[in-house]
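With one protein chain withheld, the remaining protein chains of the complex are depicted in position.
The letters A and B name the chains in turn, as written, and every chain counts its residues from 1.
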Amino acid sequence: MTGRVLDVAGVSKRFGALEVLSDISFQVEKGETVCVLGPSGSGKSTLLRCINWLERPDAGQIYLNGTQIGVNGAGLVMSDRELSRIRTRIGMVFQHFALWPHLTVLQNLMEAPVQVQKRPRAEVRDEALALLAKVGLSDKRDSFPAKLSGGQKQRVGIARALAMRPDLLLFDEPTSALDPELVGEVLVVMRELAHEGMTMVVVTHEMGFARDAATRILFLDRGRVVETAMPERFFSSPETERARQFIQRYAGHAANGGR
Amino acid sequence: MSAGDVLAILRGAVVTVTLSLTGILIGLPIGLGLAVLRWADVPIVARIVAVYVSILRATPLVTLLLLLFFALPNIGIAIGPISAAILALVMNTAAFNCEVWRASLMNFPRDQYEAAQSVGMSAPLRFRRIVLPQIARTSLPGLVNEMSLLIKVTPVLAVVGVVDITRAAVRIGAETYDPLPPFLVAVALYAPIVFALVSLQRWIERRQLKAEAMA
Partner (left out) sequence: MIHDFGIVWGERDLLLTGLGNTTILSVLSAAAALLIGFVLTPALMSKQRWLAGAVRGFVDGMRCVPFLLFAYIVYYGLPSLGIRLDNWTSGLVALTIYNAAYMAEILRGAWTSQPREPIEAGVAFGFSNIALFRRIVLPPLLLAAGPVIGNQIIQIIKDSAFLTIIALPELTHAASSIQSRHYVPFAAFITAVFLYWGLCLVIEAGVSSIDRLAAARR
């Protein structure tokens, strides 16, 4: 289990009468980039949000580096403080950026490491500035999020998640809310992260990114893992009918992929 | 509390409603006039209006009422409690309504006004037929809101001896040494009036939203 960062076993979730996730199981090794694909309503976002217990699974277990999330050693549901500790090791990038509007870009990056991880301010600041440089937004450090473009906001969102030094990065449709011409600048950053060996789980519609940067594809349909494969195999010769239909529908996108 | 007492409070209610309506009816057009003066940016006058509105909105009604009731006779203008009450209500209402009208005027689409100009309408005609009907509609929720606020400050008229709901209740309380029941009756009279106005306001807002959605 030394290389295994994430272990999801038998996770199910229902909203009222609707079963959104049914018996989902998969593992993510260190350095992997797993792309979760699937039609709308397949439960992709819910699955992601279950990993850090933003949604509470109804059944199943989730382990981060061997530690169970949501249930503590005594078998009881974790308190907010225990959950908080685990969550600091999982970074999340949101579809609508979710930057804190009352803080500048730099403050956004520094807020959680200082307030939650209790790391020294000077060290956090240096690291934050380096991360901003990495995503190409050094000049925006004192700007407020409202003044940034969508692509810039999302790059800040990624830097903010990285500032926590997470073991795992979750991406919830990171480019879906962006104008087409702004998608590229975000995918560039994500590709670089994948290349550098960051462990990532990415829910996305960007087939090009999935094909180029993913180490594995997880295909979800109606709450179940229908197929899982390496990207080349998945896109060229999918095993299941549902996957085939899905790829055909997005064939146009896949062909235009490779941004 | 006897039936006669309740009747006395009801009579007070009539006074309250009458005075409020008078205040509203007179204050509404004056408020509009003030708003137009500020919107048209008439030199000097607009500034005076701005200061007047600012002071009136910061002044408690009871202070204004006492000022008018005691100060006017002092400088030679005889005034009774009812007149002082109406004057205070009008001055107050005009200032608050002014802001509501002004908001509508400032949000009025400029191009409609220019379209009216380009077909040769005179200024008064432009205002009467193009601007006024529309700002009347957009101002309506705010104006009804101000009306409900006005009703809620009318008890202050009791302070200068106007026998409205509050004064009637106070008097009965003093006579019977049992102040709570008449006050509760007074509340029971005010609450439905205010509630009706607030409901009216919400209904108007809902209807306007629907009309906008369908447009």
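Here is the rule we go by: a residue touches a chain if its C-beta (ideal position, glycine included) is under 8 Å from a C-beta of that chain, and two chains touch if they have at least 3 such contacts.
Quick caveat, the model's predicted, so the values are computed rather than measured.
*Asks:* Which listed residue, B:Val14, B:Ile48, B:Met106 or B:Ala191, touches the chain dropped from view?
*Replies:* Residue touching the absent chain, from the options given: B:Ala191.
*Asks:* Looking at the whole complex, which of A:Glu111, A:Asp167 or A:Asp212 touches the chain that is not displayed?
*Replies:* Of all options in A:Glu111, A:Asp167 or A:Asp212, contact with the hidden chain holds for A:Glu111.
*Asks:* From the listed residues B:Val14, B:Val45 or B:Ala71, report the one that touches the chain absent from this view.
*Replies:* Residue touching the chain left out of view: B:Ala71.
*Asks:* Touching residues of chain A against the unshown chain: what are they?
*Replies:* 52, 54, 80-81, 83-85, 87-88, 90, 92, 94, 96-102, 111-112, 115-117, 144-146, 160, 164
*Asks:* For the chain that got dropped from the picture, name the residues of chain B it touches.
*Replies:* Interface residues of chain B facing the absent chain: 54-55, 57-64, 66-67, 70-71, 74-75, 151-156, 158-159, 166, 169-170, 173, 178-180, 183-184, 186-187, 190-192, 194-195, 198.
Criterion: only the chains that are shown with their structure count from here on.
*Asks:* Quick one: chain A and chain B, Cα centre-to-centre, how many Å?
*Replies:* That pair's centroid distance is 56 Å.
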